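Quick one: the structure is below, and I'll ask about it shortly.
Shown here: the complex without one of its protein chains, the others still in place.
Coming up: chain A.
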Amino acid sequence: MKQDPVLADIDGLTVEVDGQVLVDRVGLRIRPGTVTALVGASGSGKTTTGLALLGEYPAGARVTGEVVVHGRIGFIPQHPASVLNPARRVGALLRDMARQQVRDLPRTRRRAAARQRVAEALADAQLPDAAELLRRYPHQLSGGQQQRVVLAQALLLGARVLVADEPTTGQDALTKRRVVDQLASVARRGIAVLLLSHDLDVVRELADEVVVMRGGRVVEKGPAHKVLENPVHPWTRELLAEPRTVPYAEEGRAGTEVLRVDGLVAHHGAGGSRVPVLRVAGLTLRTGECLAVVGRSGSGKTTLARCLAGLHRDHRGQVLLDGEPLPRSLRDRSREQLAAVQYVFQDARAAFDGHRPVLDQVARTAVRLRGAGREEATAEARRTLADLGLGDDLVRRLPGLLSGGELQRAALARALLARPRVLVCDEITSGLDPVTRRSLLDLLTVLVRQRDGLCVVLITHDLDTAAPATRIAVLDGGEVVEVGDREQILTAPRHPFTVALLRASTRRGSAVRP
């Protein structure tokens, strides 16, 4: 154990909003140069605790306990773009910050000194070519550059503690790698990092201290190796459980062809700037199988899914259902064709109308796509939702009152009410914590195994999620670089990109080696 001075000390912190306890008697100590990981499911109070260090609390919060911080604190939010002002150039905030710091200098030297400080911070955040970058707007930067600019702001501030909120959630393996390296280098500079994350791979790699939270309380804390290798609390054990390895679909049960993609070339943009973003020469889906489509962000995974569902019309080539070509646009598809290919979106919250009860919206699918009666549809919706573990009192509520995991199940139920042949799941587990993710994937397994003739297309950037699929297709830069059975892809990848992707996935444990 290092005996460095404590940089930040949280003692008995309790935060309540409207009588609801968000954080309950949390204690935490942060030392320089170490990474303290706050792990737990969504809603466990990680972010509330992290923001408490910054002295920020939810509106109307009642706060008791003590938070003592020595030195300034930097913050990297989950979406770096959210703290970059869309109407100002990247350099604006950096320049204002630097100007605050050089006010003691004589007027003539301030400008140069401020510029010097900004340049140093950018260099420390590994942003070369800074002068050009500062003139750009945030939306003209890549995600990685945005994150580094936000880091540069914290470094310019002279932060001694850095709070990083879910910095890797929803990122592909290669991006994750980069973020991990960056945070490690920050810690090497002697800055204390408070990592809020449910991404256990990252926690394993970075953390010196681990604090496990559940329902606003600390259930276990200690040195990383101790907590991660010998968890005492049952909740920690559940959180740390290995990702599933049992295949989603029964082996060797794949049957007849359902869907075929033939010579597909999809475009984005309009007019002169229309560019091809995806080429799929051929891809077949059979009943009873689960096809995982993996690749980095922007590789064309979602575009492929959208072409199947008729949500992306601008493409050449054909999508055939039972040998019959499907119309490109959803508007031209018949009710049966619509029902046959169902889509579950990444952002379940955005996929529900916030003003109608979940049950009504789920039942509506059966009315619209199968012509079922209202009563009958509601009864079936209630049954399906119950099968997916959503009780009757829960589904009568408005979507806003359900958690992300619950809403994602409701979205699955809604798609199932159409009795689809093909279920397209677009990143349905990204952004969910490991426990919720596992239970959702377990559910998917039950569906694939129970519903005869259903096949699932699982779009994901996460190899652990893709590993139990029947077959895996790897996309890179809009091209299918490799398709094969899970064993072949995971153990004997042929394409260099697949190899790189597997290597970047930090823990190729049992999940990836079947």
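The definition used in the following text is that a residue touches a chain if its C-beta (ideal position, glycine included) is under 8 Å from a C-beta of that chain, and two chains touch if they have at least 3 such contacts; residues count from 1.
The rule is short, and it goes like this: contacts and distances are computed from a predicted model.
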Q: Given the options "Universal stress protein", "Carbon-monoxide dehydrogenase large subunit", "Acyl carrier protein" or "Peptide/nickel transport system permease protein", say which is the protein name UniProt records for the missing chain.
A: "Peptide/nickel transport system permease protein"
Q) In the full complex, which of A:17, A:61 or A:83 touches the chain missing from this view? A) A:83
**Q.** Contact residue for the chain not shown (choose from A:36, A:153 or A:169)
**A.** A:153
Q | Residue of A:97, A:164, A:258 or A:472 in touch with the missing chain, whole complex considered | A | A:97
Q.
If the hidden chain were put back, which residues of chain A would touch it?
A. 54, 56, 75, 77, 82-88, 92-93, 96-97, 100, 137, 139-140, 153, 157
